[in-house]
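One structure below.
Only one protein chain is missing from this complex, and each of the others stays in its spot.
Up next is subunit A:
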Amino acid sequence: MIYSEFIMDYSKLKKFVGKIENATKVEEGKNLSCGDEVTLYLLLDGNRIVDAKFEGHGCTISQASTNVMIEQIIGKTKEEALELLRNAENMILGKEFNEKLLGPILNFYDVKNYPMRVKCFLLPWKTLEMALK
């Protein structure tokens, strides 16, 4: 089962929930199959992500994925975040990826076996991609 303690715990995290009033980037993402929505707030200092938060509803997988993603991208440059994103995407699509880079994101490894849930995992990442484009 994909509902590990790690994922259950991270799905309930409140630390990154909310708005950033002076956000540099605000991006809305949507999962068309279930109507889940996420709004991602990024505060950039030059090229570096110095803060990130999100608002929105979602399932356990998408909520946990969003929290872990935000935790991982804070402090990273845009390029580093995009590199992480590429590896996270590759992991979930069953392609080659750099394990060392992903760290706690590896906790979602098994989600790749559930095609419908891959979208849940990817929701925040796709939103991040749009925000950084």
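As a working rule, contacts are C-beta pairs under 8 Å (C-beta built on N, C-alpha and C of every residue); 3 or more make two chains touch, one makes a residue touch a chain; residues count from 1.
By our rule, contacts and distances are computed from a predicted model.
Engineer: Look at the options "Tryptophan halogenase", "Amidohydrolase 3 domain-containing protein", "Cysteine desulfurase" or "Acetolactate synthase" and return the one that UniProt uses as the protein name of the missing chain.
Structural biologist: The record names the chain that does not appear here as "Cysteine desulfurase".
Engineer: From the listed residues A:Leu42, A:Ile61 or A:Ile105, report the one that touches the chain absent from this view.
Structural biologist: A:Ile61
Engineer: If you put the missing chain back, which residues of subunit A would it touch?
Structural biologist: 1-3, 33-37, 57-61, 114, 116-117, 120
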